[in-house]
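What follows is a single structure, written as structure tokens, with notes after it.
A single protein chain has been omitted from the complex, and every remaining protein chain is retained in its original position.
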Amino acid sequence: MNTAVLDRPRSFWPALTRDPLMFTGLALLVALVGLAMLAPLITWHDPATLAPRMRLKPVSLEYLLGTDSLGRDLFSRVLYGGRLSITLAALVSVISVCAGLLLGLLAGYFRRLDAVVMRIIDGIMAIPGLLLAIAMVALGGATIPTMVTAIAIPEIPRVARLVRSVVLSVREEPYVEASLGMGTPTWRVLWRHVLPSTINPLVVQATFICASAILIEAVLGFLGLGFPPEIPSLGSIISEGRAFFQRAPWIVLFPGVFLALLILSVNLFGDALRDRLDPRMARQRKG
Amino acid sequence: MLNLIFKRVLAAIPVMLVVATVVFLLLRLAPGDPARVIAGDMASEQAVAEVRAEMGLDRPLPTQYLLAMGALLKGDLGSSIISKDPVATLIGQRLGPTMALAICAILLTICAAIPLGVFSAWWHKGLFDRITLALTVLAFSVPAFVVGYLLILVFSVKLNWLPVQGYAELASGFGTFLYHMALPTITLATVFVALITRITRGSMLEVLGEDFVRTARAKGVPERYVLYRHALRNAAVPIVTVIGLALTTLISGVVVTETIFNIPGVGRLIVDAVLARDYPVVQGTILFFSFVYVFINLAIDLLYVVLDPRIRY
Partner (left out) sequence: MFLAVAGPLAAAPTASQAETSAKFVMHAPLRVLDPILTSAYVTRNHGYLVYDTLFSMDAAGRPQPQMVESWKVSEDGMAYTFKLRPGLVFHDGAPVTADDVVASLQRWEAGDATIGNRLKNATAELAASGADTFTLKLKTPYGLVLESLAKESSPVPFIMPKRIASAPASQAITETVGSGPYRFVQADFQAGVKATYVKFSGYVPRKEPASAFAGGKVAKVDRLELVNIPDSQTAVNALRNGEIDFLEDVPPDLMPQLKDAKGIALKSYGKNSNMFTLRMNWLQAPFNNVKVRRAALAALYQQDYLDAQIGDPEVYQVCGAVLTCVSPYASEEGATQIKAPDLAHARKLLKESGYAGEKVVVLHPTDLPIFANIAPVTAQALRSIGMNVEIQSMDWATLLSRRSKKEGVDEGGWSIFQSNMSSLDLISAVGNPNLDGRARTTYPGWTHDEVMDSLRNRFAAARSEDERRELALAIQRRNYEQVMYVPLGGYSKFKGYNAKFADLVDAPIPLFWTSPK
């Protein structure tokens, strides 16, 4: 029998030290996020300054990760790129969770809205997320608001569905019925009884959305559809490095490894978080 | 049964309507002049005015909506600004390579992921299970373009076993076809294999814990039987569900893979179209892919009836 069902959601901190995978994920995440967000303090070369005669130099003390084809320091570009990815991912996460929460609450609680909202959600889910993001960036240009919207919108349906299923099950609970019977206004019921049950799964979902957002932003940058090349972004650094892949593989490999580690640590963390916070979802999704 | 089928088909229609509406709104809510976007940057003022009249962009939104839906029903997905070909024709030309790639990836996934998932569940918490779990998380995290370039570096450049790019039709020989398709398939399937392995494992774990399995074991049914006939059969439903839902991930993956390996499929078509600011092609391709998704999920829904006699709506 799957033991996860028997586990009660335990508190966070003791569990952290006992689970090596979660610990690794969190440690890695903290390290990478720390490095990236502290980029302006740690790096000593400006990520945008060109030095044509220092182009394609390998790793050295001066240039910790080497230089690219314009002589720009790869170490600062990768860190600044990571900073951009993380900031973007956080924004996307917050927006899609809030929007998804709202939609899910509406759909789960108000039966009349349910059918309509769910159809709209199914429709948006039918459009491949990357293609929708591509189309939005093609129309709106690659600015931060457009990119955030373009990456957030495909994530909203999943959040909404999740919230809706939680709401549906909570709605049947006796204490909710009692509360309604007593005349408590709807919003209060939602706030006090329904919302708390959604928090745990939402937190888990938010971490996965972060991972997904980081990936999609990188793919857009790689395809040449993301932020303009002046702004260092992990995907576009890799894309520029393609032409020099055999001559100077570090331009593709370092940002690639950083990107993979970043997404990996978010995924590990999210996995472990889910196992702790939401065993039911754990059982449903992956065991 | 027919009633069931009819109901499911009916349920798919609003979804397609929403897709078409979202795409319709995208163009009209975006900043800038929709007529100019459709006519192209190089078009003269007169050409832009013609497009505006044709698409009814100067008329109220509801009228535009009806015009757009009408065109869609006729199968008109618009025309490319650059080559003037109908988008439907362009997609038709490029569909072969994309389908070949997708089918190879799905086959690889089924052959690799299901056994991996089954045996992980079977040897739950054992070494095989732990390694598989670790590898799946890794596979989710490394982006396809990094995987692709690593594969090219190792297999094409250093070892020279496989080509760096290109696509060969099945007609030119099965061997040649596989030779070109090997690396792209692996690149595309990586994430998919990880996902399906996880789902299979989870699904199998659940089923293996069920009462009827314990009963079968108690009755002395051989393990192999338990595994295949009882467990897998029941686990199949969630697996097939996820394959359907994950189609969108597959489609997104196709775009990147075709770009890396220079495969002239529909994925490359959309990337080239965005870079060339050929919006009608972008729009038409999105509509096409979304409808494909809806149809396939519909087919899967109908497949449920075959797979699981317990399901009745």
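Labels A and B are assigned to the chains in the order they are written; within every chain, residues are numbered from 1.
Keep this in mind: a contact is a pair of C-beta atoms (placed from the backbone, for glycine too) under 8 Å apart; a residue touches a chain by one contact, two chains touch by 3 or more.
Because the structure is predicted, anything quoted here is derived from the model rather than measured.
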{"item": "Per the touch definition above, residue among B:A11, B:I82, B:A182 or B:V213 touching the missing chain", "value": "B:I82"}
{"item": "Sole residue of B:A88, B:V164, B:V221 or B:V240 that reaches the chain not shown, by the stated touch rule", "value": "B:V164"}
{"item": "Where the unshown chain meets chain B, residue by residue", "value": "41-42, 80, 82-83, 85, 93-94, 152, 156-157, 160, 163-166, 262, 264, 268, 272, 275-277"}
{"item": "On chain A, residues whose C-beta touches the chain left out of the figure", "value": "49-50, 52-53, 55-56, 69-71, 224, 228-230, 240, 242-247"}
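Basically, only the chains that are shown with their structure count from here on.
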{"item": "Computed distance of Cα centres, chain B from chain A, in Å", "value": "21"}
{"item": "Chain B-touching residues of chain A, taken from the complex the two chains share", "value": "1-2, 119-120, 122-132, 134-141, 211, 215, 218-219, 222-225, 238, 242, 245-246, 249, 252, 256-257, 259-261, 263-264, 267-268, 271, 283-287"}
{"item": "Chain A-facing residues of chain B, complex", "value": "14-19, 21-23, 26-27, 30-32, 37, 121, 137-138, 140-146, 149, 153, 157, 198-199, 201-203, 205-206, 209, 245, 248-249, 251-252, 255-256, 259, 270-271, 274-275, 277, 279, 282-283, 285-286, 289-290, 293-294, 297"}
